[in-house]
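Only one protein chain is missing; all other protein chains are in place.
Now for subunit A:
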Amino acid sequence: MASVPAVLQSEWTKIRTVASTSWTLVSAFVVTVAVGALLCALLASTFDDLPPTEQATFDPTLFSFSGMALGQLAMVVFGVLVVGTEYSSGMIRTSLAAVPQRATFLFSKIVVAGVLALVVGTATSFLSFFLGQALLGERATSIGEENVLRAVIGGGLYMGLIALFSMGVAAMLRSSMLSLGILMPFFFLVSQILAAVPYAKDVARYFPDQAGSKIMQVLPQTWNGDEVPYGPWGGLGIMLLWVAASLLGGFAVLGKRDA
């Protein structure tokens, strides 16, 4: 069998030597932090105009992650490109000739890219939180409050898992364009629209992003936050099942289909 540390090193070289890695990850970081900060600053100045019920259920932790709805799309692009460019470039044949053990090849790639996405995601999450709280002024919460640290760490996990889910989808579809064409509208529009439609939201709450993002919520009942039949960790668990399914699907396709 191929040496796993050697393949991990090879996949790390692959990731660090293409431009798409840095621009997608930097975008995920900058967009999330900047949009979050902007919305926090905006809200801080208009907070008193909000109806009292909304003021009462305001979740400053979750609100500081508002930029993630946009920033996660860059994570999707990162995940898709890490796997998809192997196919679009034809590199997959060269790669598999060097590492014919499909499991070693795919999971080394996923481990390297996943850890990187997790590190960037965590940094993004922490900075979004602290910057957001600084801008929220007297509405802010602190990292020491109950469940806040869980939510901030969860924000990083969420970003990492979104990237991993996208890698699995790209491995199943074997095409960057097709994967992006499905995942971008799904996360940006479909999922977020369905989550607001009666009846449809009963299904949409089990979508990976809807379920996974519950980990970032500190107040169980916040704005438009319907009660869901699972807790924050339960939601993350649902997202993990999606990620596992997509990665296993990707692995099955890689094993069965001709390269």
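In this text, a contact is a pair of C-beta atoms (placed from the backbone, for glycine too) under 8 Å apart; a residue touches a chain by one contact, two chains touch by 3 or more; residues count from 1.
One rule holds for everything that comes next: contacts and distances are computed from a predicted model.
A chain of the complex is left out here; the name its UniProt entry carries, from "PadR family transcriptional regulator", "Spore coat protein", "Putative alkaline shock family protein YloU" or "ABC transporter ATP-binding protein", is "ABC transporter ATP-binding protein". Of the listed residues A:Gln55, A:Ser89 or A:Ser142, the one in contact with the hidden chain in the full complex is A:Ser89.
Counting over the whole complex, subunit A has residues 1-3, 6-7, 9-11, 13-14, 17-20, 85-86, 89-101, 256, 258-259 touching the chain that is not drawn.
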